[in-house]
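Removed from the display is one protein chain of the complex; every other protein chain stays in position.
As written, the chain order gives the labels A and B, with residue 1 at the start of each chain.
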Amino acid sequence: MLIYLLRRLAFAVALVFTVSSASLLLTRMAPGDYATEALGVGGGRARVEEMRARYGLNRPIVEQYRAWLAGALHFDFGRSFAYDRPVADLIPQRAANTAILAVTALAAATLVGLPLGIVSGARSRGTLTALIRTGSIALLSMPPLLTSLLLVFIAARTGWFPIGGMRTGASSSVDIVDLLRHLVVPASALALPIAAMFERLQSQAMREVVGQPYVLAALARGVPRSRVLWRDALKAALRPIASVYGLVVGTLLSGSFAVEIITTWPGLGSLMLEALRARDVYLVAGCAATGSVFLACGTLLSDAALALVDPRARE
Amino acid sequence: MTRRLGLLLVLIAVVAAVTAPILAPHATDDKFPGLLNAPPTLPHVIDESGSWRAPFIYPWTLADRLVQRYEQDRTIRVPLVWFSGGHAVGSSGEARAPLLLLGADSYGRDVFSRLLFGARVSLGLSILAALGSVMIGGLVGAVAGYAGGTADDVLMRGTDVVMVLPAMYVALALRSVLPLVLAPFTVFVFLGLIFAMVGAPFISRGVRGIVRSERGLEYAVAAASLGAGHVRILARHLLPATRGFIAVEMTMLVPAFIVGEATLSYVGLGFPEPVSSWGTMLHDASSLRIADFPWLLSPAVAIFLFVLGLNLVLQDGREGLGYERPL
Partner (left out) sequence: MGQLLTRQPRKLARNRAIVRTATVIAAVVGAVLSGGCRPGNNANNANNANNANNGGNGGAGAGGTPARGGELAASVHTDPQSFNRLVKRDSTSDLVASLTHARLVRLNRATEEVEPWLAASWTRAANGLSYTLKLQPNVTFSDGHPFTADDVLFSFEAVYDAKVDSVLADSMKIGGKALKVAAPDPLTIVVTFPEPFAPGVQLLDNLPILPRHKLGASLKDGTLTHEWGLGTPVDQLVGLGPFVVTQYVPGQRVVFGRNTRYWRRDANGAALPYLDRITVEIIPDQNAELLRLDGGQLDMTATEMRPEDYATVKRGADAGRLKILDLGVGFDADSLWFNLKPGGLGPKDARAAWLQHDGLRRAISLAVDRELFANTVFLGAGVPVYGPITPANKKWYAADLPRVPHDPARAIVELASIGLTDHNGDGRIEDAGNRPARFALITQKGNTTLERGAAVIRDELKKVGLTVDVVELEGNAVIQRVMSGNYDAVYFRLTATAMDPALNPDFWFSSGSVHAWNLEQKTPATDWERRIDEVMHRQTASFDEGERKRLFDEVQKIFAEHLPMIHFVAPRIYVAVSTRVTNLTPTAFSRPQLLWAADTIAVVH
């Protein structure tokens, strides 16, 4: 078990390394750099050159990469040009914001999608099943961008929920109620399609499991239907969800660009996009690295979940 | 029943894409400068006096250019003409009163025509890319899940890298090494490749998981002991178990790709005129404006209906397949 964990850890480190290196190099290759971004068309060549020199952007790409790498080994991930502070200072708060959003969305999606899937999977007929099924197929058919636009639009028109940012006004104290109100729109935008996906996956798995001989046997032995359903069948039917769960966690955490931008949620996704726009290379690499850490955790979680519900997947 | 509805929706989209040059009253870059954001010209069959007429439309006259308000000129009836000039239907007074079944966009272009032509690009791109994802992801996932061990590790970690690296970085860097002016076909190919790569990890992870657990089941073991080759076991016994999963994933990838095309247009990988696409059309209908110009949302409706059709077809078609197969 320890070896298994160590191996996973090594893979995670390799992932972080590869992804952050790739994003740093790709951003360097993109047209323009921080100097052109900061100075604009009228910056003047001399000043642009000076600025490049000041930020070390005039070095060959390999040298810049090597220097960054050397720093990263000592947990110095460089300084953000645009925000003028170490990347390592900038990211935790944004990552936390994204995590708040992602965890809320995931919890909502799980709490809604899973039970609905069990209900609709356990009985294949009935108005309720049809209703759930229609709802989730409709939701699955909506592009996520559209879901967010519609939610934002509805919130703006009705004024029921705030549509931007994380908190009202400038208060720095954490007001849970205020935060929750701000979470409603972005978290729903993220959660609805996922809930629909969970519902579908769960429903199908459930239907299949319910038809399995061991379930029928349990019923025949006189075990109450609800107990069979919620204990025995459920566990087996969790497999498909467990296998995508980590993936969903990882992708949610590594940044949900569209939703964060539309709702101006100050998370990792919008930070990454701003950094890319400004060609803030070290920040780009830092954001990508954080995203990959999340993903690594997500896959680990996914494997663990899978192992929990499906002993066969254990090594 | 629902499956038939799904098939119908998909079929309509495909037919629309194929027959766009005939069905569309206009070309994608025909512009009517006096009709920016004009509302739809609905065909009427009953005129002001209540008598029946051959289908006709009323022209719009501009009431306020800045707020884009138009008024219907009920004094003039412009009859529709059928099968003339290579188009199935059109207005008899094109210049003054073009037929705008779904209104006009902010350039004064016919939304309906752009929707039909856009179906070609959007459906073609998203379906091809989704199939590409399935092929790449399926192969990677199957090999990883079946072989296990080092191959599994290498492939799945590679998958993780692709999954977490934003496509926009790749597109941006790629754009800088491409020529300044890109032909629509080039854009199509590059977008297709990028999307296929981006979608593949989602497929491969699930496929690997399923193959992995199915491999240990009695039927697979039995097949192996009967001397079936690896490829045969994979193709004949294990991969069919992934069908349900792939179907769900496909229905998520297709709309994501349709919309994603608009996102990548921001880093320069967008289709040049006169190509229209649903993603870009949807993007142009920005949030608040949908209240004032709801017809600009028609690409959203088109995407929704098409994906809904896809969902209905795939979800229903899948019943009876999947996990119970081993029994």
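Observations
Going forward, a contact is a pair of C-beta atoms (placed from the backbone, for glycine too) under 8 Å apart; a residue touches a chain by one contact, two chains touch by 3 or more.
Everything quoted here is computed from the prediction, not taken from an experiment.
Among A:25, A:38 or A:301, only A:38 touches the chain left out of the display.
Looking at A:26, A:90, A:122 or A:183, the residue that reaches the missing chain in the full complex is A:90. Between the chain not shown and the residues A:118, A:132 or A:262, the one that touches is A:262. Only one of B:31, B:44, B:96 or B:243 touches the chain withheld from this view, namely B:31. Hidden from this view is one chain, which touches subunit A at 30-33, 36-45, 47-48, 50, 82-85, 89-90, 93-94, 152-153, 155-156, 159, 162-166, 169-170, 172, 261-264, 266, 270-271, 273-274, 277-279. Although one chain is not drawn, its touching partners on subunit B can still be listed: residues 29, 31, 33-34, 36-37, 65-69, 106-108, 172, 175-176, 180-182, 265-268, 270, 272-273, 286-289, 291-293.
Just so we're on the same page, only the chains that are shown with their structure count from here on.
On the side of subunit A, the complex with subunit B involves touching residues 11, 14-15, 18-19, 22-23, 25-27, 29-31, 137-138, 140-146, 149, 152-153, 156-157, 193, 197, 200-201, 204-205, 208-209, 211-213, 239-240, 243-244, 247, 250-251, 254-255, 257-258, 262, 272-273, 276, 284, 288, 291-292, 295-296, 299, 306, 310, 312-313. Taken together, the subunit B residues at the contact with subunit A in this complex read 153, 157, 160-161, 163-166, 168-170, 172-173, 175-177, 202, 205-206, 209-210, 212-213, 216-217, 244-245, 248, 251-252, 255-256, 258-259, 263, 282, 287-288, 290-291, 300, 303-305, 307-308, 310-312, 315, 318, 322-324, 327.
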